[in-house]
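Note that this complex is displayed minus one protein chain, with the remaining chains in position.
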Amino acid sequence: MAHLEIAGLRKSHGAVQVIAGVDLAVASGEFFTLLGPSGCGKTTTLRCIAGFIAPNDGDIRVDGASVLNAPPEKRGFGVVFQNYALFPHLTVAENVGYGLKTRRVPWEEARRRVGEALAMVQLFGLKDRLPRELSGGQQQRVALARAIVIRPRLLLLDEPLANLDAKLRHELRWLIRDVQRAQGTTAIYVTHDHAEAMALSDRIAVMRNGQIAQVGTPREIYQRPLERYVASFTGETNTLEARVVAEAGPGRYRVAVAGSELEATGPAGLTPGTVRHLLARPESLSLAPEGAAGVSVRLDAVVYVGAALRCEVVTACKQRVVLQVPVQRAYTPGETLSLAIDPAQAWLMAPGEAA
Amino acid sequence: MKRPLRYLSGAVLALLYAFLLMPLVVVALASFSGGEVLRFPPEGFSFKWYARFFANESFLSALMLSLRLALVSAVTVSVLATMAALFYRRLPYRWREPFRILVIMPLLLPEILTAIGLLFFLYRVGLGSSAFGLQIGHIVVTLPFAFLSVAAALQQIDSSLEEASASLGAGTFETFRRIVWPLIRPGIFTGALFAFIVSFDMFTMSFLLKPIGGNTLPLAVFDYLKYDFDPMAAAAATLSVGFALLVVLLVEKTVGLRRAF
Partner (left out) sequence: MRSSPWRTALIGAPVLALLFVFLVLPYGEMVVMSFRTPANGAPYGDAWTLANYGRAFGDPFYLGVLLRTLGIGALITSLTLLLSYPIAMHLARVSDRWHVFFYACVVSPLLVGVLVRNFGWMIVVSFQGPLNQVLLALGLINQPLRLLFNLPIVVVALVHVFVPFMVLPITNALRNIDPSLYDASASLGAKGYETFWRVTLPLSVPGVLAGVVLVFVLAISAFVTPVLLGGQNIVMMSSIVIQQLIGVFAWPFGAALAMALSIMTIIAVSLLTLIMRPLMRRTARWS
């Protein structure tokens, strides 16, 4: 249980800036996720925190004290590796007990704590097996138990579920969350799976090219992304070009989209005439017969996906929008419809590239 | 594959393997001969040539010298090779390949050239024809074998294992003792075995650097063969074949032949 601050962190490999100035503050007991595409520097950031590599610049403070001068073995952080990194010549119990041995914890207590940790990750009766005699999911549980048994100040996890199949991934996701809650440990979790990040995290930092693009709760990141990059990285998005016409209240605007006018929310202080990108998540959209309020669109394609119909529509300005509608009504491609957007969920963000 | 073709390729392979093994089998068979001359098929079966070998003063002292050289080489070289392999792993990337090439140089360079260079050098520093000089020569030539073996074992260890150990509170030395050492032990052992056998059989280096009055077993066999051609040399040679088979067996049991070569 500790809080973490990262200030001005920089790391280059040769000429390549892998981390280009990262600032973060993680509260005690928080489950904090670094989310971003492959190669954006998540692992590097985590390894700097763990002490496996030294940053070129910046500071990492835990409970207010810099840890940069401490070697990894003195930092007392639990690390869960993507490839598990279980010691192949040690049994499950010996692997889990390793960190207690290095701390010279008395044998009796160590045995008890290993048992507790294994129970916590729901592994029973396997303590004398070697890692190679375990399934992937079991190995991952051992890795987690090994990291938490030392009651780490920080729990660092680098894509711990990436090597598992979808079902196990779901199961272990909740296990990690439960264990972290039960211990009250501060956790830094690295992933490029946005669903995982949303489900697990108290807060998420979306990274881009070695920098933080946005930090916020899952809800903020999903509904109120500052830019298109963040939106496109956290789920399916439609972006429509929008021009602010007038302010309709605090943080609410009337905007012109593809020849129609509608209402949307946005950050405060947008002046009329500003061009922004309107974020419309598929679930905030609905289709109505031609003539109803909304943007006039032509239906381009309809696909039956089980729970819903997935429709692709095109606006008068040739912008393509994807949405899901209930299966009750039949649609024929080519017909003209009216696209309605829930004003509370329509969000104006800064223009920019998608991920 | 069509059937006749498969028989043909099978026959070719059988011939090739026979070619590989024939001289060794022939030496071994000859050493158990009961007759007085080397002839095939051997006359009868006996251990008498082994008995004569072990009764022969010069062969015996040569055997002792060879064993001593091989043992010292194996021990020294496994320590050096382990340090070298650990060093290699910690070097910055661009220095690794040059260092590796330097260490395996004695394997890439003809033994005879290394021996000649050492001959001159040892003479120059006043160690010519000394037992120490010969031992040095054996260590230099056997080092690459042990290094390759330990480095291969070390390469199998994912660096995240060391990181995991550090994150769990183990310092550099403790990580080495608890994680790295148990995992590379088979590699070190294999390396030591190779060093032993290579040193035991080394000829050219010993030929050029041998101390006055000291003969290694291969040199003794060589001298013997120049004048005599009887099964006693075969008995001496079969010892070497036996060592080799023992090594093959041990290596297979510890790291597996396929990984070691």
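Going by the order they are written in, the chains are A and B; count residues from 1 in each one.
Criterion: contacts are C-beta pairs under 8 Å (C-beta built on N, C-alpha and C of every residue); 3 or more make two chains touch, one makes a residue touch a chain.
Here the structure is a predicted model, which is why all the values come from computation and not from measurement.
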Residue, one of B:Leu65, B:Leu80, B:Ile184 or B:Val255, that touches the chain absent here: B:Leu80
Of B:Ala151, B:Leu168 or B:Ala237, which sits in contact with the chain we cannot see? B:Ala237
Residue ranges of chain B at the interface with the undisplayed chain: 1, 9, 12-13, 16-17, 19-24, 26-27, 30, 37-41, 80-81, 83-84, 86-87, 90-91, 99, 102-103, 105-106, 108-114, 116-124, 136-137, 139-140, 143, 159, 162-163, 166, 172, 194, 197, 200-204, 207-208, 218, 221-222, 225, 229, 233-234, 237, 240-241, 243-245, 247-248, 252, 257-258, 261
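The rule is simple: only the chains that are shown with their structure count from here on.
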So what's the Cα centroid distance for chain A and chain B, whole Å? 56
Which residues of chain B touch chain A once you look at their complex with the stated criterion? 158, 160-161, 163-171, 174-175, 178-179, 182-183
Would you tell me which residues of chain A are touching chain B in their complex? 50-52, 71-79, 81, 83, 85-89, 98-99, 101-103, 146-147, 150, 156
